[in-house]
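All protein chains but one are shown at their positions in the complex.
Here the chain labels run A, B and C in written order, and each chain numbers its own residues starting at 1.
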Amino acid sequence: MRFEAPTSLNAAIELLENEAGVVRILAGGTDVLVQLRSGQVEPDLIVDIKRIEAMQTITEEDGGFRIGAAVCGAELGGHAGVCKLWPGVVEAVELIGSTQVQGRATMVGNLCNASPAADSVPAMVAAGATARVTGPEGSRDIPVEKIATGPGQTSLGRAELVESVYLPARGVHSSDAYLRFIPRTEMDIAVVGAGISIEMDGNGICTHARVALGAVGPRVMLVEDAATALIGTSIDEAALEALAQAASSAATPIDDKRGTVDFRIKVAGVLARRAAIIAVQRSRVD
Amino acid sequence: MTQTHVSTTINGDKVEYLCETDETLLDVLRDTLSLTGSKEGCGSGDCGACSVMLDGRLVCACLVLGVEAQDRKIETIEGMASGDELHPLQQKFLEHAALQCGICTPGFLVAAKALLDENPDPTETEVRYWLAGNLCRCTGYDKIIRAVMDAATEMRGQA
Amino acid sequence: MGKQDRDFKAVGTRPLRPDGVEKVTGRAKFGADLSAPGMLVGRFLRSPHAHARIRSIDTSKAAALPGVKAVVTGDSFDITKVSSGNHDTLANVMARDKALYEGHAVAAIAAISVSIARKALKLIEVDYEVLPHVTDVDEAMAADAPLLHENMFTANLTPKPTKPSNIANFYEFGHGDIEAGFAKADVIIERSFKTAATHQGYIEPHACLANMTQDGQGELWCCTQGHFMVRNVCADLMGMEISKLRVTASEIGGGFGGKTTVFIDPVALMLSKLAGKPVKIVMSREEVFKASGPTSSTSMRIKIGATNDGRLTACEGEFNYQGGAYADSPVQFGAMSAFACYDLEHVKTVGYDVAANRPKNVAYRAPGAPMAAFAVESVMAEMADRLGLDQLEFRLKNAATEGTRSSYGPTYNSVGLTETIKAAQSHDHYSAPLGANQGRGIASGFWFNFGGQTAVSLNVQEDGTVNVTVGTPDIGGSRASMGLMVAEELGIEYDNIRCIIADTSSLGYNDVTDGSRTTFSSGLALINAAKDAKAKMCARAARIWDIPAEAVEWKDGCVQPAGANAGEFEPMSFAEIAANADNTGGPIAGHHEINASGAGVSFGTHMVDVEVDPDTGYVKILRYTVVQDAGKAVHPAYVEGQYQGGAVQGIGWALNEEYIYGEDGRLQNAGFLDYRMPVASDLPMIDTVIVEVPNPGHPYGVRGVGETSIVPPMAAIANAVSQAAGVRMTELPMSPPRVLKAMDDAKGG
Partner (left out) sequence: MVKVMLWGSLAALAEGKPELEIEAKNIKQLLQRLAEDHPGLKPVLEKGVSVSIDGMMYNDAWFEEISSENEICILPRIEGG
């Protein structure tokens, strides 16, 4: 196994392009190292992107923030601007693993690992985040929900990587929230995850909403019916009930070691409702 | 397998070593450098027994490759006491009987020090959540939490 | 209550542990921390199948790989020379003929590096004939279940079975006339329960370093609860004389019963023998889960009868324990302890020890008792509610006391159950208010405790300090309690005593650190060793004074004339006598070798408050109080630690920990992430109350404290959850999906 730690994006792409064998990109490494150890992957080349300056930074851009692929959770959580703009996304990232894992794990890594249970992804999807995908042919921006195509599978081409994620600006009476269900308080993979972002008008009516669910299907899903249940309402009890119903109906989970089908379907609705309540409260504070 | 040469700083000392690319920092610390204070309980970042500081951030050494340490600064349990004086956390762990078997203790101490460096006055809940990545099977955590809170109080008094 | 007559000076204080600084500075050497020059790496190849016949193993390609120095399979060990009692152990260490569970070792190699070892394992070709498997205890008992062992006929059954089955043993306990007892009952409750297998979950994986030399001698360093056991078993498996193998126990990173047998040690020795070099083996966490010893999964049925005024008339239980591939379940202890808390005229329990395609069962803290207590105390709680009685009053009314004939046979002498119940009654936890969706659970529990073979020595140094040598690994602070007991007996300062754990060549045989026996047995032996040393020191002083040895006595750490007639001499201090040892006859030492009896049974009563999320079934532990009889708490801080640790292991067992098997018979959650042991943020502080009802079988009244604390938690939590959720929970773990389903079913039904 060859290890390279390029200092520029171009050099990284070149390495990817010239390697015929199995390649793994090393950002925080909290998934890759576990896979290496278990023998799940045996890469020929590991490309560590943490020495690429641009990938280590968070930059303000058009009222939103661009977050480099190598920015770890602890750093994101310490960034006042992002915390204020997208508190739900930050809390989702901070739910990934322990304090120790936060010192390494990255949002982009979480995205590209393509687990349906990834905590940060439903929050990013709800926030309308885009991923900047860069490869030999240049860069393109795509919605984050287009990255994962199935468990462990991505739409990234050969020699492509996600350089950064962009969290857009948002309106005044708006906010977001993410909740996940785990049997313990920490150190678990989401059994169900729900990310919600909402925008209210001056009269307290929801004008825009995005609802995303994790761990209830082969990939994180954007649930339009759930958003529809909120839009045009004051997010009252009836709307919350409709939201919960829509979230539960959209869930197509499996039985596994982490939860049952019935449990996940029910809890998808419970969490969507609870996350919506938090998002509404946050939108009022602003 | 050809080995890679790495220069790094561990507990303030310049260190050089050779390692295979798939070796973890924990393997290097324990097997190559004989710094066996960091323990391997899981090898997958789930127990925290290998907690070390990497460029000022708390990480699991089992989730870092040895080759990544080039030009970094690493602090381990071996660097926690200064000379013949224990760190207040180490002393409080002893006084509160916060260890039974002691295998998780180095990881807890490194993690707790990282907490108190960042937040000198944590609540019990903050201590519990910060240390959620450190498993202890003997104590039920009670005495560990008390030791950390007590050390925080003492360190604030000294500061 | 139950206060000891004597005043203790050292015992009962809380000094720092002598091995503490080593452990907080990372310098203590645990199993995997040892190395030897020229050491090789040992690695295992394990069965991917739950049940398979091994047609053949071809290791030639692996052996030919440069850097590979030795290969071992089942055939490397000569079973004909191994004593029959160790045959299962050998077969578990390295499969012979059949792989009986996923993770069962089939081969091992020693190589010069990890990467070569990994490569070599891939070159071993095993031809498996996959067989049908069974992992569930009830399914394994069925007549048409896949059979693990063609020669397994249920033992202790009359008449003797004519057909083999997966049921290895049958047990029956009790006294009285169970039918007559139920006939007297006003209320009878009968329920069935199931519990999942759990793992001891020690943070330190098994590790050892073996060094066999060409002259047939060997050394082994390993993390174990009993290095003398390791030595004897390994010597037997290797065909060696016991005295030629020297085993040193490293510091041990937790055991809880799981390190009371061997897994990797004999293989490391065999690899070392064949390679002619030291070999180190360290298990991965996945290997620990798949191939060391979890405890039993169980299926149980409990029937309890009581009168309207709350007197138990009859208790009956059936306990089916899955004991892994070799049916080593502790079902007998489950059946014996199930009703041990109560004074019963009519009681009957039966137990079945069942084999299934899972790792060989190994002891886990009070082996067998926690599951049985879960079932029994659940029905007890339901009975109290049905009768409209207070939970603690109901238990107090039926509690076993001195003179009660226990459910497993013997009559109790001094026991402390009622004291724990009364302490719980007067604790403010018991009367604290509860909120919505909250419940409070109570349960009591029992464990036998144990003594066993113990050998110690005590050396008095010329400066008046003392070295103490024991053969029981210090698994949680026992060096400190040893020091305290010696300080008490000798009347010298605790700080002047250093306790070490000796290797197997330095002391006589010591039983494993298990059965909560170490503080009791090693302490008992040390007190006697100290008495031995004191007698010698009295004799030395008498010679110095030139008076008869009978004319002196030991008082407050000094020797003094026994009376006015003996002569007028200033008391001679411990240090003075020690300093003159050379001129008075040479080194002074005390020894004691004993097969300790007189261990006192112990009881505990736990209280827990929980809150259940009605929408998700999530259970939060709000408050927890452990009340337990220690006999005498030698080092109260470590006694509290045992109480707290046991309670939290019980919380894990109750709520989330379980071995989850797929349809393919493979373990789905062989890692800490999905095995879900409690983390710090899951818990409140764990309150403790140390009750001291002295054990008449120990000079200081010590009972074992390590195991009883894990017996009541699952029942206490089940009772709390059942109250909060409004539905009786009868299956462990009470994970959110299970609790939510029970609540939904109860609403629907």
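In this text, contacts are C-beta pairs under 8 Å (C-beta built on N, C-alpha and C of every residue); 3 or more make two chains touch, one makes a residue touch a chain.
The structure displayed is predicted, hence computed values, not measured ones.
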Visible chains that the absent chain touches, using the contact criterion stated earlier: C
Hidden partner chain, touching residue among C:G276, C:P410, C:P548 or C:G662: C:P410
Residue among C:Y171, C:Y494 or C:Y638 touching the omitted chain: C:Y171
Option from C:G103, C:P266 or C:P367 whose C-beta touches the chain left out: C:P367
Of C:I79, C:L157, C:L274 or C:L389, the one touching the omitted chain in the full complex: C:L157
Chain not shown: contacting residue from C:G598, C:P614, C:P684 or C:G726: C:G598
Positions on chain C contacted by the hidden chain, ascending: 85, 155-158, 170-175, 200, 256-258, 260, 330, 332-333, 336, 348, 350, 363-367, 408-413, 447-453, 514-517, 595, 597-599, 697, 704, 707
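Just so we're on the same page, only the chains that are shown with their structure count from here on.
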Central subunit by CA centre of mass proxy: C
Chain centre separation (chain B, chain C; CA means) in Å: 29
Centroid spacing, where centroids are CA-atom means, of chain A and chain C in whole angstrom: 44
Chain B, residues touching no fewer than two other chains: 22, 43-44, 46, 129, 131-134
For chain A, residues that touch 2 or more chains besides their own: 38, 185-187
Footprint of chain B on chain A - complex, ascending: 1-3, 5, 26, 28-30, 33-34, 36-38, 46, 48, 50, 72, 74, 97-101, 103-104, 185-187
Complex contacts: residues of chain C adjacent to chain B: 14, 16-17, 19-21, 23-30, 32-33, 35, 114-115, 200-205, 251-256, 282, 284-285, 475-477, 635, 637-638, 640-642, 644-649, 671-673, 677-681, 683, 685-686
Contact set on chain C toward chain A in their complex: 118, 286, 615-618, 655-656, 660, 668-669, 672-674, 676, 678-679, 681-682, 735-737, 740-741, 744
